[in-house]
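Of the protein chains in this complex, one is absent; all others appear in place.
So that you can tell them apart, the chains are marked A and B in the order they are listed, and the count of residues begins at 1 in each.
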């Protein structure tokens, strides 16, 4: 091979910058954020980073809105900009912005929810010192921005390699963020390490899957895979094992059983605002990727993967619901709730229809808002040692602070899928889509597990309202403006999407068409 | 007759404001809390005033149109579920228009009155919040363009009524009365809800026009069932036999509530429901027969019990029950009598609201005394209240030319005209009712305002402030004038909704009926005056079986206890037994299984990365194996 051949065959990719702008803006802002860390004086970093991050996400959101209606594959087939892609990117931006509010809160605890230096030995003298006095690291902002950018790319990736890169881009910052809790340092570091090790493990599956699929199809882009499925002369076993392994990587990120094992530990150990970010945005991105892989690349083998993924959906709903029953920590409870909810989204995904796509998109947004508000309230219930997450500490909260207990009750009812909350509309949508697609068995499992998981939710409600506040019931801290705003937005969206879901339903309906 | 509505255009596009204004005001009052204590009542009254002005503009807009069938306004899709599509839509037609005027007009006067009446009450802001909520819900009820909207408004007014009856929730009687109203209304509401389900099941829609146009295709039995279920709903809300027992107890609420909700507007919702769904009733002879029967029975029951009560508000409450009985009678007769029922409803809205507010004014001056045996001679001390009450009283007994005469007489006349023997029975009942009404109202009026004072010690009756008396005066003017004005104009106005009807009076001439009615009324009033001119005993006297029965509400509460409560209790006990032994066993067993399973599974969550990785590996092997199995099979 000589350079001459390269000169002849090398075709430069055409780049549609308008369509790529949402991601480019975020990555650019992330780089600027790193520079700010390098250059700006310590005191100025927090405000500068906050403003930069908010403006960056807002600019990205604007670019998404401007790109609305675009339907094309760009960057040499690496990125697809279409209805679902833009909708998911928009959801990630909006939910990320709300999560950013929680992350930036600094009035609940001096210096915010993050520690200054995560690498200091836990429980050492220096660590105790920085837990009480140090101002939190502002590196979280570039990390979050990179992560959000990665998620957006993940939702729009149109070949498996881009998808893998995007997966790593959004995962690596999350691993770091998990390790940065100001309190309970050991738990936080343990969570980060677990997430990292298992994430790497799952990535390996994903990568191996890509290799096998490439072996079958000879292509990694989705259109190419679509064309090759069932038609390629290669051994079909390669395709199925490859698909299974690619799916495993995605199922891990979406926290579906039996690949959910990391979720409770990580959700519990990570700083609560980061948990909120993961529960809302990561879920959107992971399902965005899963949707694209299943709907675009492997649509023609749906009859083969549907029963397997259906079994996983049932298992996920069951595991999430049943294990939620015996949880004693509110963050773990919400983690299992998020697992069960991932199962419900998968039910919608498995309809493999326009309705299934639209209802899954709606579900992701509705759940994202509710879970952000729920974790926002968790950050408020605290005592001198930080958040009081043990359920026994929540007993009688209704007496101490009726407003937040009411809000939390409302959100739990939304998770349980009670009418007039977004949870009902969302569940209704995915179940209806599944029934339409003759997947009634999934709906039956969904309804049964909904009944089971209502029990732990109601247990919390009963605990908050019907128990007397004990010595150990902490008062709820007065939220700063940012947390208050985040909780308000989340709860209001939960209510609005329950009462007037139509605009968003229309939006998902219009968006529900993948470009191939 | 095909029913079709035009889409709303121009100014009528803003009909939704009617609901939005009081709703927003209610939200402000209830959400702002104590911060709104200082000015909240003016906001509450003002918002209804604004709504009234809006209602007037809409009314004239509609009047100026050539085709007055009504205009529809679809705001957004409320429930778009496969097959069932319910719009959040409004319908502004002549029927809705007059109801809107009544609700906002009388409502505004009562709101203003309440500013004075509730001035010493610490819960005044909360009161106005609920009151505004009621107005919004009532307007939604009359403005909806399908039965689901009507139902939402229906439940909304029910909620507001419940909240306001038990407004003084620290008084056990008020709390109990609220619960009673709520529970009895549930019975009716269940009927109404089933009627809506029936519509959806048979016609696939709940839109008014589509339902009414589709009634013709249904079998007779279905239409009758639909009519009877709607009637059950109407009976619950309007306090009709056998669901009337909650209404008198509802007087535990503040008097403006009694005036607005439990006399002028909400309790007439049942009449509205029947008039609105007249094509359903027109199509079913049986349903109509049941409506007139219930109307006749109720009007008689109300009169009889009204004669024996000593509490000023309860007498008026039973009088309301009986007057709504007249309205039911009229709308049950069908044809031209629909309009008569609605005229009586409007006229009644004025004079009964006036009477209630007058009673409130009396109570205001008498330190919340409600026992008419403890009044007497108040005419001298409360001039305005006296005169306005007198006018209302004369209006309700039907003295020409006051409004009751124009509204009640034609109903009696129409009752006589019903075909067959039933006409004679109904006419006679209505006639007797008129006499009894004259008797108990005279008793009430004379005992309150004339004769020697029988006050308890330390009473200093005084006239109420202008903020209360001005609404009284305006309502009195309405009581005097409304009947005559409406008797001529309303039937024509409602023609687009109810259709044209020839009036044919074959049996008795108008003059005969008027003469008979006048005779009965004068007899009743004269008897009342003669008996109670000199006052009455201060304690309850032993009396014959009929009076005792009337004092005990004709044993309807006892009847309810025996017929509903006792079997209910037994059923509950049986169910509790079954529940504890059977269902709980199963449920607890299931719960224990789930809990046990959860506990066991939880142990698998060891916290070690190695076991997590193993679980993921195991899952991966299973998924791959399953994929292969599915593919190879």
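Going forward, a contact is a pair of C-beta atoms (placed from the backbone, for glycine too) under 8 Å apart; a residue touches a chain by one contact, two chains touch by 3 or more.
Please note the rule applied: contacts and distances are computed from a predicted model.
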TODO: Leaving aside the chains on screen, match the unshown one to its UniProt name from "Peptide/nickel transport system permease protein", "NADH-quinone oxidoreductase subunit A", "Protein-export membrane protein SecF" or "Phenylalanine--tRNA ligase beta subunit".
DONE: "NADH-quinone oxidoreductase subunit A"
Task: Neighbouring shown chains of the undisplayed chain, as defined at the top - done: A
Open item on the list: For the chain left out of this view, which of A:121, A:392 or A:472 touches it?
Closed with: A:121
TODO: Check the options A:18, A:31, A:126 or A:186 and report the residue that touches the missing chain.
DONE: A:31
- [ ] Spell out the interface residues on chain A facing the chain that's missing from view.
- [x] 3, 6-7, 10, 12, 31, 34-35, 37-39, 119, 121, 235-237
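Here, only the chains that are shown with their structure count from here on.
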Task: Of all residues in chain A, those that touch chain B in their complex - done: 193-194, 197-198, 201-202, 205, 236-237, 240-241, 243-245, 247-248, 252, 257-259, 261-262, 264-265, 304-305, 307-308, 311-312, 319, 322-326, 432, 452, 455, 500, 502
Task: chain A-facing residues of chain B, complex - done: 76-77, 80, 82, 591, 594-595, 597-599, 601-602, 605, 607, 609, 612-613, 615-616, 618-620, 622-624, 626-628, 630-631
